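Comments concern the structure below.
Only one protein chain is missing; all other protein chains are in place.
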Amino acid sequence: MRPSGRTASQIRPISFTRSFTAHAEGSVLVEFGNTKVLCTASVEEGVPRFMKGQGKGWITAEYGMLPRATHTRNDREAARGKQSGRTMEIQRLIGRALRAAVDLSLLGENTITFDCDVIQADGGTRTAAISGACVALCDALSHLRAKGTIKTNPLKYMVAAVSVGIYKGEAVADLEYTEDSAADTDMNVVMTETGKLIEIQGTAEAAPFSFEEMQDMMALAKIAIREIIDEQKRVLA
Amino acid sequence: MRPSGRTASQIRPISFTRSFTAHAEGSVLVEFGNTKVLCTASVEEGVPRFMKGQGKGWITAEYGMLPRATHTRNDREAARGKQSGRTMEIQRLIGRALRAAVDLSLLGENTITFDCDVIQADGGTRTAAISGACVALCDALSHLRAKGTIKTNPLKYMVAAVSVGIYKGEAVADLEYTEDSAADTDMNVVMTETGKLIEIQGTAEAAPFSFEEMQDMMALAKIAIREIIDEQKRVLA
Amino acid sequence: MRPSGRTASQIRPISFTRSFTAHAEGSVLVEFGNTKVLCTASVEEGVPRFMKGQGKGWITAEYGMLPRATHTRNDREAARGKQSGRTMEIQRLIGRALRAAVDLSLLGENTITFDCDVIQADGGTRTAAISGACVALCDALSHLRAKGTIKTNPLKYMVAAVSVGIYKGEAVADLEYTEDSAADTDMNVVMTETGKLIEIQGTAEAAPFSFEEMQDMMALAKIAIREIIDEQKRVLA
Amino acid sequence: MRPSGRTASQIRPISFTRSFTAHAEGSVLVEFGNTKVLCTASVEEGVPRFMKGQGKGWITAEYGMLPRATHTRNDREAARGKQSGRTMEIQRLIGRALRAAVDLSLLGENTITFDCDVIQADGGTRTAAISGACVALCDALSHLRAKGTIKTNPLKYMVAAVSVGIYKGEAVADLEYTEDSAADTDMNVVMTETGKLIEIQGTAEAAPFSFEEMQDMMALAKIAIREIIDEQKRVLA
Amino acid sequence: MRPSGRTASQIRPISFTRSFTAHAEGSVLVEFGNTKVLCTASVEEGVPRFMKGQGKGWITAEYGMLPRATHTRNDREAARGKQSGRTMEIQRLIGRALRAAVDLSLLGENTITFDCDVIQADGGTRTAAISGACVALCDALSHLRAKGTIKTNPLKYMVAAVSVGIYKGEAVADLEYTEDSAADTDMNVVMTETGKLIEIQGTAEAAPFSFEEMQDMMALAKIAIREIIDEQKRVLA
Partner (left out) sequence: MRPSGRTASQIRPISFTRSFTAHAEGSVLVEFGNTKVLCTASVEEGVPRFMKGQGKGWITAEYGMLPRATHTRNDREAARGKQSGRTMEIQRLIGRALRAAVDLSLLGENTITFDCDVIQADGGTRTAAISGACVALCDALSHLRAKGTIKTNPLKYMVAAVSVGIYKGEAVADLEYTEDSAADTDMNVVMTETGKLIEIQGTAEAAPFSFEEMQDMMALAKIAIREIIDEQKRVLA
C-alpha cells in the first residue's frame, strides 16, 4: 500500500560508509535508501566566546543541500547570500541532538563541528544526517582519545533519528519523498540507545492528528531507531 | 514547589486585549503573566507568486522581539542585518499553526500576514503569540466578511498553544522564564478546539525524557489549551 | 481649520508612562495623540572601541517601527536584511539629541542604548521618540546613581522635540499624519529646557519656504517644546 | 581669525568644470577649495515602480566617497557590503534638493540619477555635491531638449547649498575640515535662486545654539548661496 | 623528484563516474587523484533576462567546496553570507569554459546550470571541475535530444583543463596540493579537443616566470589535456 511496497514499520536499507573523505576526523556517508548525506566531524581547539573558561567543550552543526540534490534545482544558499529558515531549523536540530549525546565537560575546551551536506535527497535528510553524524562523532572521539587529547570517552549514548508520519490514514516509518509530500502528518523523532527521547517535532501538514495517531507514530519511531542504532554499532564495531 | 507557587497544571493569568492598535485588521495584545506579545493581522489583496492562480489565500507570520524585552538587551535584528535561527524557527511555527486553522480555499486570493512582536518576555513567547494571533485572525476574518470580500467564514477551528516541560522531575504547564531556564525538557504544543494536535516540538534540554514523561506533558497541555481557547472565545463573544 | 480642529499652536494631548516594561533601566511609553512610541534605555558597562580609554561614557539610539504601526503594512526591516535610509537618519538624530543632553565625562565608561520602537504611528514619531527617550534617560541615570555607579548627575538639561510645518499656508505645531502628508514644509526641532537649539531639520516638501515662514515655525516650536518639557518634569517629579 | 584667514562671510574659491567625464548626460567636477566632488547626471527612460503611470519623471541621487578622499583611509562601502548611515542621509538630502528644483510633470516618465562621488574631501562635501549636481542637471535637461524628449524646460529654479557654522563663538560660512571639526554648530542650507529655502539641517556639535546664532548663520548662508548661484549661472552661460 | 614520484608530464589517475546522483540531467563525479568534484548539469527552460528574445540558450556555473573538503575546515559560505573572491573567480572561469564549448544558438532558449561541488580537495579543483562538467554537459545534451527539445547537437568540441606549474625550477603537470603550495608559478589551461586554447591563467606565486617557462608549461598542458579528453571520450562512448 506504500508506494515503495514497504510495510508500515519497515525502514529503507540503511548504510554508513566511514572514512568517506580523507581529511575530517570523522567522515561518514549515510544512506537511507536514496537519501545520501555526507556527515563530517571537524575537531578544532578552543570554544566559542560564550563558552570560554568553563573547561567544557562545544558541539555545533551546519546543514546544506547541494543545489541539484533534489528533483528540480534549488538556489545555492551561498550565492543567494543567506541560509533559508528551513536550513537554520535543521542545523539547530542536528546540533542539539549531538550535544545531547555528549558529556561536554569531558571534552575539554574543544569544538566539534558537524557538516551535513545532502548529496541526494529522497525524504528524511535531517534524520539521516543525525544518524550519520553520530557515527562520525564516534570516529572523531576515537581520534581525540588516540591523540591523548581526552582520556575518558565523553559519549553518553548513541543517538539516532527517523521520520514517521500518517500516510493515507496510517502510521508509517521512514517516509521517502513521494510519501512525505502526500502525508497528513510528519514527525521527526530523535532517541538515545537507552530508548529515551531527545527531540520530537510533529507537524500536521494536511489535517490535525489525534493523540492516538501520535502514539502510533511514536511506537514505530522506537522500533526504527532501535534498528538504526544496531546498524550504527555494527559498522563501528 | 514551582517558583511561582503555581500548581503543576496551573497556567498564568491570561488576557487578550483586542484592538490594541488602530490600523491593523486584527490587533491583539496577548498576556501570559508577564509575557506580552502584540499580534497584528494585516490583510492584503493578492498572494505570493508560488500561490498565484489557484484561487486560494495565503497566511504567513513574522516574529520579533524588541531589543529590551528581556533581562539583558539583545542586538536588534534589523541592525545586525539578519534574523536569527531562533526567530526563523518561531515565525515558521506560527505561520504553520495559523494556516492549519484556516480553509485557504475560502479565503480567496488574499494574504493575511501576522506580526508577533514581543514587548516583554517571561517565557512562552511563541505559544502566547500563536494564541494571540488566533484572536487577531478572527477579527481580520470578521473584517473581511463585513467588507464582503469573503462570504463564508474560512476558520476551521480555533487554535491555541502552550509550553509544557519537566521541571525538577515533574511535568508542569506554562513555564515562566525562571522555570524554563532550569527545565530538563521543554515542549511546545499547538492544538485545535476539537482537541487535535497541530504541532508538537519537544526538546531535551538537560536530560532525555521518557515516553511516560511525554504523556504527562501532553496531558497538561491538553487541559491548558482548553482553558486558553475558552478565554479566546470569551473575549471574542 | 486643521483637520484635528486644533489651533495653530496647539499640540496634541501628551503623556509619558514610566516603567511601561519591566526589564529596562528606563522604559517609557510616550504618546503624542495617536502616535505611541516605546522608549527604553539600556545601561551596559563599557563603551564602543572608538571611545575606549577616555574615561567617558557613550549614548546611542536605535529606531524601529512595528510593521503594522501604519495604515498599510511595511516590510519588516529585520526580514529585509537592512534598515532603510529613513530609519538610519532618525536613529542618528535621536542619538545626537540625547548625547547633547548629557555630560559624557560624568557617565564613566558606560553605554546607554535607547531603543525607540513605534507601536502606532500618526505623525511625529521621531520627535515623540526624542521626548520620551529623555524621560527614560532620567530614569536610567537615577538607577545608576542609586546603584552608586555614578555620583554626580550627568544630565545637562532636559531635551524635547516637536515637529512644526506649513499647512495650507500657515505655520502649525505638532502635525498629525493627515496634516503632515499634506504639508508644504516639515520641520523637526530639538531644544533644551534652557530654550536653546540642539537640532533643526526643515524640508520643503511641496514648495520652498521663506525666512519669515521659518521664523513662524521656530516660534511655534519654542512654545510647544516648553509645554512638552513641563510635562516631562511633571511626570518625573 | 579663521585658520584659512578668510573673513566670516568669505567662501572658498569655487569652480564648476562641465563635461569632466565623457559618457554622462551631465558631468561636473565641483570644487569648493580643496573639496572636489564629481557629479554626474544619468538619464534613463522609465521611472521606478511606485511612480509608474503618472506621466511624471523621477530624480534620485547616490553619494560616495573614494576610500582615500580623506586624511585616513575609510573602508570601501562596496566591500563592507553596506552604505553607512551618513552616506544614506547625504544622498537622501541631495535627492530631495534636486527634486525640489524640477517640475517632475514636465520631465515625462524619465529618471535622472545623480552620482556624487567625492574625489577629495575638505569639509562641505554634501553642499558642494548639491551645487555641482544642479549644474549637471542643467546639462542633462539641455541634452533632453536637444534630443526632443522634452519640450519645456522643467527647471523651476537653480538650487545651491552651503555649510555655515559657529566657530569660536562666531558665525562663519563654508567651513573647511579644520574649522568643521572644531565648530560648535554645523548647519547645511539649501536655497533657490529666488532666495527661498529648500532645506536646513542644523546640529549642535559641542554646545546648543541660540535663535540669534541661527539667524546669523542663515544670513551668511543667504549671501554665500547667492554667490554660488552666480557662479553656476556664469559657467552655464 | 616530485613528492608523488610522478614524472614531470605524468598526470594523476583520472576517472569520470557518470550518473553519480539521480536527479540531474548530467551528474559526474570527476576524480583527479584525490581531488573529487561532483559536477551536475541542470537544464531549465528559459534564459536570464539579459538573454531573452534572442532565441539562444545560456550556460552558467556555480562552484562550492564542502567545508571539510580540505585539511582544515573552512567557513561555510552560505553561513558567512557571501561567496569568496576565489569562489567567484573559479565559477566565472568554469562558466566561460563551458559556454565556449557550445553553440548557444542551437540550444534554444534553455539554460544549463553547472554545479561543481568539491567533495575532497587535493589541488586542481577548478580544472577537474571543468573537465568533469564537460562530461555532464554531454549527458545533459543527450537528454535534451532524447526529449526532442533540440535536434542538432550544439556541442562544438569537448573541452578539458589542467593545471601546470613550475615546481623546484621545472615545469610539471597536474599539481597536487603539496606541489601546488610550494610551486613558483601556477597556470590553469583550458583547451578544446582540436588543440586550441579557451583560457590560460598563469600566476607567479613566488617568482616571476620567463617566456621559456611559459612555453614549457604550455607544452605539458597540451599533452595532459589530450589525455584527459581521451578519457572523457572513452567514458562517454
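When the chains are written out, they are named A, B, C, D and E in that same order, and each has its own residue count from 1.
Heads up, the rule we're going with is that a contact is a pair of C-beta atoms (placed from the backbone, for glycine too) under 8 Å apart; a residue touches a chain by one contact, two chains touch by 3 or more.
Since the structure is predicted, the reported quantities are computational estimates derived from the model, not experimental observations.
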{"item": "Touched by the hidden chain, restricted to displayed chains", "value": "D, E"}
{"item": "Contact partner of the left-out chain, one of D:11, D:24 or D:229", "value": "D:24"}
{"item": "Among D:4, D:70, D:178 or D:215, the residue in touch with the chain that has been omitted", "value": "D:70"}
{"item": "Touch list for chain D against the chain that is not drawn", "value": "21-24, 27, 34, 36, 38, 40, 42, 44, 62, 64, 66-73, 76-79, 81-83, 87, 113, 115, 117, 119-120"}
{"item": "Those residues of chain E which, in the complete complex, touch the missing chain", "value": "82, 85-86, 88-89, 91-92, 96, 100, 187, 191-192, 194, 196-204, 208-211, 214, 218, 222"}
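We take it that only the chains that are shown with their structure count from here on.
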{"item": "Gap in Å, rounded to a whole number, between the CA centres of chain E and chain B", "value": "50"}
{"item": "Whole-Å gap separating chain A and chain D, where each centre is the average of the chain's CA atoms", "value": "59"}
{"item": "Chain E: positions in contact with at least two other chains", "value": "81-82"}
{"item": "Touch relationships between chains, expressed as pairs", "value": "A-B, A-E, B-C, C-D"}
